[in-house]
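Every protein chain of the complex appears in place save one, which is left out.
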Amino acid sequence: MSYLDSVWLLIAIPLVSAGVLLVLGRRADRWGHWLGCASVGVAFVLGLSYFITLRGQDDRSHSVDLYQYMPVGGLKVDVGLLFDPLSAVFVLLITGVGFLIHVYAVGYMAGDGGRRRFFGYFNLFVAAMLLLVLGNNYVMLYVGWEGVGVASYLLIAFWYTRPSAATAGKKAFVMNRVGDAALVIAIFLMFATLGSTQYADVFAGVGRLGEGTLLALGLLLLLGACGKSGQFPLQAWLPDAMEGPTPVSALIHAATMVTAGVYLIARSNPIFNANSTAQTFVVAVGALTLLIGCIIGCAKDDIKRVLAWSTVSQIGYMFLGVGLGGGAYALAIIHLLAHGFFKAGLFLGAGSVMHAMHDQTDIRRFGGLWRYMPITYGTFLVAWLAIIGLPPLSGYFTKEPIIVAAFEREGWTAWLFGWAALLGAAITAFYMTRLFWLTFHGPKRWTDDIEHPHESPPVMTVPLVLLAVGSVAAGGLMVSALSVTDWLTPVLGEHAEREAVMPHGVITALSIVFTVLGGALAWALFRNGTALVEQPAGPVVTAARKNLYTDAFNEAVFEKPGIYLTRALVYLDSKGIDGLVNALAATVGGGSGRLRRLQTGFVRSYATSILTGALLVVAAFLAVNYGWLS
Amino acid sequence: MSDLQLPHINYAALAPMLILFGAACAGILIEAFVPRERRYPVQLGLSLAGVVAAGVAVITQAGTRTITAGGAIAVDGPTVFLQGAILALGLVALLFVGERSLEAGGPFVAQAALIAGSEPDRRQVVRPGATEVYPLMLFAIGGMELFVAANDLLTMFVALEVFSLPLYLMCALARRRRLLSQEAALKYFLLGSYSSGFFLFGIALIYGFAGRVDFAGIHAAALGSDRSNALLYGGLALLSIGLLFKAAAAPFHVWTPDVYQGAPTPVTGFMAACTKVAAFGALLRVLYVAFDRVSWDYRPVLGVVAILTMLVGAVFAVTQTDLKRLLAYSSIANAGYLLVGVLAMSKDGLSSSMFYLVAYGFTVLAAFGTLTLVRDADGEANHLSRWAGLGRRSPVFAAAFTFLLLAFAGIPLTSGFTSKFAVFAAALDDGQTWLVVAGVITSMVLAFPYLRVVVMMWLSEPAESTPTVSIPGVLTSTGLAIGVAATLVLGLVPAPLLDLSTKAAEFVR
Partner (left out) sequence: MTVSDVLLLGLGAVAVGAALLVVTTRHLVRAGLYLVVALGAVAGIYLVLAAELVAWVQVLIYVGAVVVLLLFAVMLTRAPIGPSEDLDRPGWPALLVGGGSGLGLAALLVDAYRWSTVDRDQVGDAQRLGTEIFRSWVLPFEVLSVLLLAALVGAIVVSRPEVGRARPRPPDRGER
């Protein structure tokens, strides 16, 4: 028995707490939120202790099978957990950031009647997310994957009075289903070709797979990851999902849940390492999404929307990292962790601003707030500098190596993806500076009902300060003192030093120059505030305001045909076969006309379709018999 | 005149059916001799006792492998498992059928043939319903028990009729929306007889080929007969049409939405759960025992049927606005998933299909059971728009229904996920990749209609006309609790039942 055998407690504690909160109902209203916080806090402490235990072990991976889940023929699926460096890091991120969000939510949700329920869903989410990263096979990962999905719809739908929340929930569901289908097919493909879904067996068997199978597997996993992480072409749901409810639940979609896609690809690194085409696809998706995200981010005026698109863009960087392979896996994970800190800081800061401004989210109606909310201002400042990647804040240490790694690719793709990453850095600096400046500096453009904005209560500002400290220190610490890269080596492989197409120093200098230029441009443009209403603009800005027409594209290519198909089917269902028969027979009895209004379909038309089907089936069987098909 | 030698009959093996038929006959006597006002409790008690006793009789047969009654009955692992499943599901269905607290006099009327809407018909709405429904239900369950145990085509045909006829009748007995109910019964009867015709003609062709109708004989003849194979394939095609009709597979599904919608909701649940078990049990036996030697030839054809069924079920479900019709199309799609498991043609295929039947049966029973609770002055309110905002009015109820819908959608930690996973894995193990891909994609499509219901319940404002959720009586509550608990338990720890079905998965020939 090892201490790590009890790692299931991590999942059980939030799960039990969620159960208590949701089952007890109103009886738990008074203390429910504290139970919610405590369960995640305990999970964090427990996770830390497991982490330390693992550090002390020689074998940095502990797998434990709890019970047999599904014995289906050759496939044995167990409920099994795996605690290794990669899952350990994610456990700390999920419970750590999760705990801070919980504490913050106690303050933010204080006036809300549904606070207990909110914490119930929240704990459910944490439990599912932990299951996702702790499972030792793909089926467990999928169970957690769907679990976070369900919890996420519940959280999106929490503000169900707003129609936009309902629409957002639907969109999230649709796009996630596409990704989920891909993931399920990938899992079945593993089972079909390798006979197992255990990580250990799958990765050991990668060498036995053919090129085509590996590519298919890689692309399916990528599509699954895109669905959950809001990457192109499934990116549209993510910003909408963040728009609906509070910054608190938006944060789930920023710091934790959406990183599941990155986790999936990093976890499956042996599969991607074995197939460079699949890797190139990941890189391309990452590069494209990071550009889409930051370009659209420039054109948005809603503080949460900007942060939402910024999340899409930052996850693009992470995909770029995991796609580059080799040492870049660890870089992507480090960026993910750092992003967890500063994006949390930004979202919670935005929440604090909204709290002060009567739920106003339009940055054109902010301005000059630095004087009124100093703590929020300070922490936001730190997070802003961190995300645009100025040294010595954490973004610099985590984003810049990814850019360098992009330049380390072979051939012309190094230039393509390297410059895409650089350009992305510049645009990120532009839109984040715009956001920051318009919110906290410049002239006041408040709506009339706001007299004197006030700083948020300590229960909200303390997490902010903690996150700001993390934003300052985390990046540098993780790269140097904590050497997260080495820690992750057993899972993700060695970091191999490769030649970049430009010297490292030049790339570093370029990225800093680009960042400063982007920020300076934004400062120059928005130093004196901005117009209160949307101004007519050129084609580029208009396109960006319309999400680069991706929604329109989805609508034209998927929604419209879907609607027409549905209409056609409704018609067919209600009168199609009847209509057909009527056209043939040209008579409808008087008595049957009355029935017709009540229910669709005549027995005779049903009998006709059964007969037609029967003839087809018999014909097919006879065709087999006489060998017509061969 | 030669001596007539009676075949040996193993009465213990026949006990479940004998008990059920006996209880049904006793029920008819009760109709004749017990005063009207006391019939309901007596009939209900007798039926429940009969089903439980038959269940005990089935359990004692665990491990038996025998062919008895002149080769008409095969008692083996699948028989015992499926008979047990039918009885367990039938018991829950009986709880819903027996509920009388939701509506005065129960969900049935006494006279099915009165002209719908006529004055006497309106009068009977407020009077107690027919108690003949209990013996009819016992006949149906007994017929299903025989159906999954039948070891030759003739017995199978008789069993098919024995369980179909009571179902036709029960469809006509709905208390509300009488016209729909009568129409459903008539449609079901006409189309059911029609499909029986196919089945019977198939038997004739098979007899022409093999000269016998017992499964072992057909199996032996398939190796080599001096007759043309056209008879074998033609016969198999017609036989499977008859069975696929009962299983509601496309394109033989057309009756399903209308009948499910028109029939009294407890009966619909009974049909969706138990008829499916019976139909697939028989299909499994026919394909695995009698025709296994030609499986390579019919698999592609039935594979196309499976894909078509999944597609039709999933795509048409998207367009439905009536919950009963929606569940009907969902049950069609589930027939497709079951076919995927059946076509695996392996021990795993058999065991996972049997597991699927049980898992799906409990979920669908609970789902139809919840439908009986949402009512307004005109009876059940099944239109989707009427469910707007129910989540706010009755959160517990709506949460339970949401859970069931998640199970239908195949979300993990519900039996819907484990059962789909099991049949897909079995099919994949056998190289039926195309079926699995189609299954995964359609099950993703099928999630949307369920989501629409969830969104409707939780995200819409309750309207003035939003119906109320009745407080369920003891019977319905018990049934719902069993259904929801089974959905959850089979999702969390499916291994014991999967082990059981694997152990049972061997036919006797």
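The letters A and B name the chains in turn, as written, and every chain counts its residues from 1.
Please note the rule applied: a residue touches a chain if its C-beta (ideal position, glycine included) is under 8 Å from a C-beta of that chain, and two chains touch if they have at least 3 such contacts.
Nothing here was measured: the structure is a model prediction, and the numbers come from that model.
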item: Visible contact partners (per top-of-document touch definition) of the missing chain; value: A, B
item: Which of B:I19, B:L46, B:I73 or B:L102 contacts the chain that the document leaves out; value: B:I73
item: Hidden partner chain, touching residue among B:A159, B:L350, B:L390 or B:A427; value: B:A159
item: Identified contact with the non-displayed chain, of B:G77, B:G90, B:P107 or B:G142; value: B:G142
item: Touch residues of chain B, complete complex, unshown partner; value: 1-2, 4-7, 9, 14, 21, 24-25, 28, 31, 36, 69-73, 110-114, 119-120, 123-124, 127-128, 130, 132-133, 135-136, 139, 142-143, 146, 154-155, 158-159, 161-162, 165-166, 168-169, 172-173, 205, 208-209, 226-228, 230-231, 234
item: Interface with the unshown chain - residue positions in chain A; value: 581, 584-587, 589, 608, 611, 615, 618, 622
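Criterion: only the chains that are shown with their structure count from here on.
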item: Residues on chain B engaged by chain A in the complex (per definition of touch); value: 179-180, 183, 186-187, 190-191, 194-195, 198, 229-230, 232-234, 236-238, 240-241, 245, 250-252, 254-255, 258, 261-262, 297-298, 300-301, 304-305, 315-316, 318-319, 346-348, 351-352, 406, 411-413, 417-418, 421-422, 424-426, 428-429, 433, 436-437, 440-441, 444, 447-448, 451, 455, 458-460, 493-495, 498-499, 502
item: Chain A residues touching chain B - in the complex, by the definition given at the top; value: 67-75, 77, 139, 142-143, 146-147, 149-150, 157, 160, 165-166, 169-170, 173-174, 177-178, 180-181, 184-185, 188, 191-192, 565-566, 569-570, 573, 577, 595, 598-601, 603, 606-607, 609-610, 612-614, 616-618, 620-622, 624-626
